[in-house]
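The complex is shown incomplete by one protein chain, all other protein chains being positioned as in the whole.
All chains are identified by letter, namely A, B and C, in their written order; residue positions are counted from 1 within each chain.
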Amino acid sequence: MKRNPGIIVDFTKGLWQDNPVFRQLLGMCPTLAVTGKALQGLTMGLAVTFVLVSTGIVISLIRKIVPRQVRIATFTVTIATFVTLADRFLAARFPAMSAALGPYVPLIVVNCIILGRQEAFTSKNPLLPSLFDAFGMSVGFTWALVVLGCIRELLAYGSIFGQSVLGTSFEPWVVMALPPGAFITLGLLIGLMNVIQKKKEARGKE
Amino acid sequence: MGEIQKLVLVFIGAALVNNFVLTYFLGICPFIGVSRRLGDALGMGLAVTFVMTLTATVTWAIYYLILIPLHLEFLEYVAFILVIASLVQIVEMFLRRSVPGLYRALGIYLPLITTNCAILGLALFMVLKNYTFPQAIVFGIGGGLGFTLAILIMAGIREELEYADVPEALRGAGITLIIAGLLALAFMGFSGIIGG
Amino acid sequence: MTAETEELAEQRLLEIRTSPHIRSPLATPQVMRGVLIALIPASAASIYFFRIQALLLILTSVVACMGVEALCQFLLKRPISVGDGSAAVTGLLLALVLPPGLPLYYVALGAAFAIIIGKQIFGGLGYNIFNPALIARAFLMAAFPGRLTTWLEPFTLKVVGSVDAITKATPLALMKFYSEPTPLKNLFFGNVAGSLGETCALALIIGAAFLLIKGYMDWRIPLSYLGIVFILSALIWKFAPGSGSPLFHLLSGGLLLGALFMATDPVTSPVTKTGRWLFGIGAGLLVIIIRNWGGLPEGVMYSILLMNAVTPLINRLTKPKPFGAAK
Partner (left out) sequence: MKNNLQMIAVLTLLGVASGGGLVFMARYAEPLIAQHQEESIKEAVRQVLPAFDLAREKIIKADGQKVYAEYDDQGNLVGYAFKAEGPGFQDKIFIMIGLAPDLEHLAGIKIMDPLKETPGLGEKIKSEAWFQEQFRGKDVSRPLKIKPERPADVDAITGATISSQAVTRIINGNIPFIKEAVKRGSGSEAPEQSP
């Protein structure tokens, strides 16, 4: 029972104070590239969750038998394998979504969140905390992508998750579906998160 | 359309119209992380260009001469990432032994490059776009130079802003991303050049 | 880069830092007032051609820019300096580069973008990298491409928001897509489709002459910018007569407005004389490239924004070098 608070922290730190996107600035490529629509952001989030959790399990199980020299190579092969599985599965079952995400699913291989977490956490911790850590980071990554996706989809198409929200009289801001909209929205969101975090810290001190 | 003309279009497309950073969002991590100083940005840009050109050459060969004939396309990602990782290692060792001057300039950036998504992205887009061998090489050079251009511009701007009163919450990543957005707006002027 | 040159780069860096951002010996309000006066002829011409719609557009843009500027400075707890006229200049320039038929909601949105994203988040006047009016137009262009490329025939807009206004392509679009030339006389006096302030070359030249005489404007950028466009379009015209004569390229589109009033913005253009030549030449080259080979008929806005982006690099290259610096 004594370990439990630790495990809960392993999980919750990824949600906010170590949020991979807003606080650690990791995995920026897919964050910017696929969030033109909320559903795409969610799918990417789930794909990353799958890869992060699966590699977390495997690496945490084999971490003791892997010699130090081939650690990174082992991690890389494991990650690339699970990414291929996720990518082929998407292509087989959800061809339209797979086409929309394009090469950004295979690019999860080089997503710094995955390798970073294995290096920093999983390779040093047993299965259970690793799992909680992986889940926390994944959920943190996913909600960041979904928020970004919702904002951009709302302004670029007037809808959220494909459901029309703003009606037909709203003239879409095409720019939000394009790269400039992605960069500017994420930049402003990171600023907003910093403001919120600062307010929180200030309150914590009192 | 002549072969040379096609190559020119591939080059302009990779460097300007579909700039790796500003349109494909590839290599964002170094773009934010290593763009604080001009010297670093230049080093990173050149290192990336160098590795990208090599990667294009090697991954093209691996894909079309080994994976396709043996029907091993499903090993694409595993093969690519292993090739890139070993390539970077080999380049690093080679430079350290044979070209120490260049190694001192580029060496520190090389380890960062393995997880730079621009490199794997290059290999994936190359396959996606069905490029021929010469086109793939030009794509690598153009993509690398486009990355260098973007990161140099960003470093210049960030040095200029060092003493600017940027709102505190936006300092660092926030303002960098917004500037990248404005740059992407400006780069939209190049749209359509590949159609001409 | 070797360790040695890196050290020199460091020195150069220090050198730039010693004189931060004092780029014009003249006081801001004085220059801004001068620019506003210089833009009166162009504004008057736009009101003549596009009637009350032009006036409303200008008013909306100027008021919105000034209001947003004051609000931003209040929220960021900065001294409120709306009185220096820089927001008004941004507002007026933004209005002058927008199409006359643009509904006022988009104008206000553009004004807010110009001030917030274009200027205040960089730390306010003197620190912005891009010309605020142009970056806002680029934003509107990317957000509402249809509206930003719908132009009106002069004199056809009688009532605000009426549907009887006749849309017409700009001279550059007519040339590029229809190979249809426009009489130079119309281009010179402004009786053509286009954004509010760009159509009447005469009014722009009068305004620029005023700025030059007052010493508020550096002549190097306009001269090199317009010169390169003239020379290159003459060359291309010789081989491809369908591309338009050099005079046509000088007078059409936003070239004069951009070269005389936007590229010369001291904050977003190089500080050195050599740098200004480079800026003009680069912008001219980009205009020619985009007009001739790009997808869009006009490239002035993008040419200036792209040169704004590389201005810090130009400054760095053209700063007097310390002893022994590598080339």
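We take it that a contact is a pair of C-beta atoms (placed from the backbone, for glycine too) under 8 Å apart; a residue touches a chain by one contact, two chains touch by 3 or more.
Here the structure is a predicted model, which is why all the values come from computation and not from measurement.
Trainee: Taking the whole complex into account, name the chains on display that the unshown chain touches.
Mentor: The undisplayed chain, in the complete complex, is in contact with A, B, C.
Trainee: Looking at the full complex, which residue from A:Asn19, A:Thr35, A:Thr49 or A:Thr84 touches the chain that isn't shown here?
Mentor: The one listed residue touching the chain not shown is A:Thr84.
Trainee: Which is it among A:Thr74, A:Ser123 or A:Thr185 that touches the chain not included here?
Mentor: Touching the chain that is not displayed is residue A:Thr74.
Trainee: Looking at the whole complex, which of C:Gly67, C:Pro103, C:Pro145 or C:Pro181 touches the chain that is not displayed?
Mentor: Missing-chain contact among the listed residues: C:Pro145.
Trainee: Which residues does chain A use to touch the chain missing from this display?
Mentor: 62, 65-67, 69-70, 73-74, 77-78, 80-81, 84-85, 88-89, 91-93, 95, 99, 102, 156, 172, 174, 177-178
Trainee: In the full complex, which bits of chain B touch the chain not displayed? Write them out.
Mentor: 9, 17-18, 74-75, 78, 129, 191-192, 194-195
Trainee: Touching the absent chain: which residues on chain C qualify?
Mentor: Touching the chain left out of view, chain C contributes residues 145-146, 149, 177-179, 295.
In this text, only the chains that are shown with their structure count from here on.
Trainee: Measuring between Cα centroids, which chain is at the maximum distance from chain C?
Mentor: A
Trainee: Report the inter-centroid distance (CA atoms only) between chain A and chain C in whole Å.
Mentor: 40
Trainee: What's the distance between the Cα centroids of chain B and chain C, rounded to whole Å?
Mentor: Chain B and chain C have C-alpha centres separated by 31 Å.
Trainee: Find the geometric centre of each of chain A and chain B from their Cα atoms only, then give the gap between the two centres in Å, rounded to an integer.
Mentor: Here chain A and chain B have centroids separated by 22 Å.
Trainee: Give the residues of chain C touching no fewer than two other chains, as numbers and ranges.
Mentor: In chain C, residues 117, 139, 142 touch at least two other chains, as defined above.
Trainee: Quick check on chain A: which residues sit in contact with 2+ other chains?
Mentor: Counting only residues that touch two or more other chains, chain A contributes 175, 178, 180-181, 184.
Trainee: Name, in rising order, each residue of chain B that touches chain C in their complex.
Mentor: Answer in residue numbers: 38-39, 42-43, 101, 104-105, 152-153, 156-157, 159-167, 170, 175, 178-179, 182-183, 185-193, 195-196.
Trainee: Quick one: in the complex, what on chain C touches chain A?
Mentor: Residues 117, 139, 142-145, 147.
Trainee: Touching residues of chain A toward chain B in the complex: what are they?
Mentor: Spelled out, the residues of chain A in touch with chain B are 25-26, 28-30, 32-33, 72-73, 76-77, 80-81, 83-84, 87-88, 102-103, 106-107, 109-112, 115, 175, 178-184, 186-188, 190-192, 194-195, 198.
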